[in-house]
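Just one protein chain is left out here, and the rest sit where they should.
We call the chains A, B and C, going by the order they appear; numbering starts again at 1 in every chain.
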Amino acid sequence: MDNPTSLRERLYIIVFQTDTVAGRRFDKTLLLIILASLVTVVLDSIDAVHQGYAGVLAAIEWGFTAIFLAEYLTRLYCSPKPLRYAFSFYGLVDLLAIVPGILALYYSDAQYLLIIRVIRMLRIFRVLKLSHYLKQANYLLDALRGSKQKIIVFLVSVSTLVTVFGTLMYVIEGPANGFTSIPTGIYWAIVTLTTVGFGDIVPKTALGQVLSSLVMITGYSIIAVPTGIFTAELANAMRGEQLRHECPRCSKQSHEHSAAFCSRCGSALFPG
Amino acid sequence: MDNPTSLRERLYIIVFQTDTVAGRRFDKTLLLIILASLVTVVLDSIDAVHQGYAGVLAAIEWGFTAIFLAEYLTRLYCSPKPLRYAFSFYGLVDLLAIVPGILALYYSDAQYLLIIRVIRMLRIFRVLKLSHYLKQANYLLDALRGSKQKIIVFLVSVSTLVTVFGTLMYVIEGPANGFTSIPTGIYWAIVTLTTVGFGDIVPKTALGQVLSSLVMITGYSIIAVPTGIFTAELANAMRGEQLRHECPRCSKQSHEHSAAFCSRCGSALFPG
Amino acid sequence: MDNPTSLRERLYIIVFQTDTVAGRRFDKTLLLIILASLVTVVLDSIDAVHQGYAGVLAAIEWGFTAIFLAEYLTRLYCSPKPLRYAFSFYGLVDLLAIVPGILALYYSDAQYLLIIRVIRMLRIFRVLKLSHYLKQANYLLDALRGSKQKIIVFLVSVSTLVTVFGTLMYVIEGPANGFTSIPTGIYWAIVTLTTVGFGDIVPKTALGQVLSSLVMITGYSIIAVPTGIFTAELANAMRGEQLRHECPRCSKQSHEHSAAFCSRCGSALFPG
Partner (left out) sequence: MDNPTSLRERLYIIVFQTDTVAGRRFDKTLLLIILASLVTVVLDSIDAVHQGYAGVLAAIEWGFTAIFLAEYLTRLYCSPKPLRYAFSFYGLVDLLAIVPGILALYYSDAQYLLIIRVIRMLRIFRVLKLSHYLKQANYLLDALRGSKQKIIVFLVSVSTLVTVFGTLMYVIEGPANGFTSIPTGIYWAIVTLTTVGFGDIVPKTALGQVLSSLVMITGYSIIAVPTGIFTAELANAMRGEQLRHECPRCSKQSHEHSAAFCSRCGSALFPG
């Protein structure tokens, strides 16, 4: 595909690839259109705006649907394997971006269409994923991947804690003080353990306040655990990038960034 | 016990051990049953569910009690030392899993049985403890063990802080503004210092608000302390793992990152 | 400018430079005046104080305006390039410090002048920036600069999260429970994700509370991300300082901790 001659091949490069000037420009334009369609959805949800500009917003929404439809058809047309594209994750997200506009013809006030309209936002990640200027995200993802197992252990422990604390509070405080059921107690325990503290449900009895204090101090202390896990992993990921480089003689794995000689045995790292 | 022939020996391996396929399958089934019994307890506490399905839930609860009873008797039967098992920590927890169902025959609406029913949840740890795919938890436990003393020093300091701040707020704000006693003041100080901030008790006087600001900034800053302790310990625990590298002469296990000579016997780590 | 003879040159050194005794004394005096003018603004906003001392405070404000005017004119007079100073960032901030006093002649009760009066506070940074005893701030700024890109990735992800969560809560809870529009939902999502938890808008439906729990646990966990980024960068910045150690042959400044040979030229770092 070095010399694309047909329109289809040229379109493919613009629409699906990102390493040409035209491809990047297409992605940036698409990003702006997605954000604009999102702003329309958000504005439409404000009552005052909806009352005054319902017609205008509906027209704009129609415009976006038309653009996304055109884009979807183009993608289908220029893709080498249209069916495979159509059933891929991003193919389905692209399709979902058109659906609300068409469904709106039949269901005029469908609240639940909103969610589909917001799902369009997922398309942002299609654009971001392809872009080259977000390499820094890799460090974060590496660190998250490295700490996945520890995070799961942590979440299981937290789930146990909130279940036990939630049940205890339900028994101690009871429905009269707002703890109407164990799920409510668990909800309260999560609100408290994460130090959010809405204050819609609060302990009223002395014993409940003592137990709450325990939950709060626990929550305040164990916030250290995910932070510690992530920091240790991120420091590892960052050090790894800088240092991974094997010495040809002593096989020392890690060296200073831009080292010419092995700092252990003194032999040249790049001989010849 | 290499060739278990009797039923009792085969049962022992399935019920108490985890390194066979049957043993792991037993543990997984048990885990699911425990979680299901927990969900029943939680659902039963919701008023609407309790009113509509009280009979069904009671029957399910009876079923779980029967299963746990059967399991407990099996454990007693196949254990080489039944008495020692019966009075061990997990033996008592296993017994507690049966008690509520039997007590419920006499006390029909006993709220406090709930807690015992939730204690069943502790049995999850029996299953988790034995499993092999949670080795990552060891890092976390090592780090927690290493930071135990520092955490105690931290908790003593925090206790002193909340007592002093709680008393000051009681004196400054007084019962008229919700600070009805020193324990209430201490409760408020914990709510504030841990940045939970329910908002059920808030300072009303100018002096109280100034002091609150001090408490909040203190709480916001000292959250760094447990995090710092834990991160430093975790980084230590993880580095320990990385640096393990055996000396060819004296077999010393761990060396400094980038060491050329063994720090114990002085011989070159990478001869030749 | 080693031997300043003219008044203008001597003034320049006092007013613009900080490495003489007179210059530092001038900066300290200016800092005190700025803080005093700020205290006046703050006190004036308290209704009881405004009613009782409006005249006194207005007079004090006039005094400060006069001092800042005199300072501005002095800076214009002694600056080698007055126009360049007048249109520099700090030149404009210095001008803004005078404006409110003069505008107050025409608009007697202008609330919005307050903001300009508080902008005077920016002048504190002029003084601090020049001072030498805040070198520690460099570590912090280095760490922030190094983590800038990662922080942007983090903020984009957080923005996506709060938009999606805010829309979902708007659809689930609806205007009846206080979620009057998507922007309100996003506001609530930010309040919850950052663990602030005002409690002015709270979920009432069961589904809403489940989703809230998810938001809270997400917020509680991802607080680790900025902390991890910053800690790793700060540790890097501080280690950089420690490892600075000059090679006797090629003068390479920094080496790995415990390096025996220079990683650039291979010569022994500690010969003999």
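One rule holds for everything that comes next: a residue touches a chain if its C-beta (ideal position, glycine included) is under 8 Å from a C-beta of that chain, and two chains touch if they have at least 3 such contacts.
Because the structure is a prediction, the values reported are computed rather than measured.
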Residue among C:60, C:124, C:156 or C:206 that touches the chain left out of view: C:124
Which residue of C:38, C:76 or C:156 touches the chain not shown here: C:38
Omitted-chain contact residue, chosen from C:15, C:30, C:158 or C:216: C:158
Residues belonging to chain A that touch the chain removed from view: 195-199, 227, 231
Chain C residues touching the omitted chain (full complex): 38, 41-42, 45-47, 111-112, 114-115, 118, 121, 124, 128, 134, 136-137, 139-140, 143, 151, 155, 158, 183-184, 186-187, 190-191, 193-200, 219, 223, 226-227, 229-231, 233-235, 238, 257-260, 270
Positions on chain B where the hidden chain makes contact: 149-150, 153-154, 156, 160, 163-164, 167-168, 170-171, 174-175, 180-183, 186, 192, 195-199, 202, 206, 209, 212-213, 216-217, 219-221, 223-225, 227-229, 231-232, 235-236, 254-256, 259-266, 268
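Operating definition for what follows: only the chains that are shown with their structure count from here on.
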Self-contact between copies chain A and chain C, residue sets same or different by half: different
Pair in B-C or A-C that repeats A-B, with over half of contact pairs matching by residue number: A-C
Interface hub residues of chain A, defined as touching at least two other chains: 183, 186, 195-199, 219, 223, 227, 229, 231, 235, 263-265
